[in-house]
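Of the protein chains in this complex, all but one are displayed in their positions.
Moving on to subunit A:
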Amino acid sequence: MLLKDEVKMLQQLPLFAGVPPTKLKLLAFTSDRLSFRAGDILFRQGDAGDAAYVILTGKADILVDSPSGQIKVAEVEYNSIVGEIAILCDVSRTATVKAAEPVEVLKISKDDFLKLLNDFPDIAIEIMRVLASRLSHVTSELTEVRSRQRQTG
């Protein structure tokens, strides 16, 4: 997969939708392309988050530790991003991501990403817009749940 394909892929991610393609290209260029075999761990729950991963090909499982062992909570595949919260704020990984089949990813390191935001504040505004809309979405869902709770409760 070439740089320009990676850029296309990044463009399709809601998080980067508003970012100009030349900047996405720079982000892709500075990021590492890695491949994982089935069963390899991309990152573990509890580790410090230092990078986000864009899945280019293949599928990966999202696993969460529970008292009864690891349980699979979701699956990610082609054209999705995992671990993106870690590159925006300092939290440790909230889940383990494991390749379910051979997976190719673009590893966007936190440092590079933040440097990019630093140099091009427009990107930051775009990302903020996406995050804010996510937040408003979550808030409205929460409100809905609460009001439903109140009605039933």
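By definition in this document, a residue touches a chain if its C-beta (ideal position, glycine included) is under 8 Å from a C-beta of that chain, and two chains touch if they have at least 3 such contacts; residues count from 1.
In the analysis below, contacts and distances are computed from a predicted model.
Per UniProt, the protein behind the absent chain is "ABC transporter transmembrane domain-containing protein"; the candidates were "ABC transporter transmembrane domain-containing protein", "Pyruvate formate-lyase", "Multisubunit sodium/proton antiporter, MrpC subunit" or "Glycyl-radical enzyme activating protein". Checked against the full complex, the one of A:Leu13, A:Leu26, A:Leu88 or A:Val130 touching the unshown chain is A:Leu26.
Interface note: of A:Lys72, A:Lys115 or A:Arg129, the residue touching the hidden chain in the full complex is A:Lys115.
Along subunit A, the points of touch with the absent chain fall at residues 1-4, 6, 22, 25-26, 28-30, 32-37, 40, 104, 107, 112, 115, 119.
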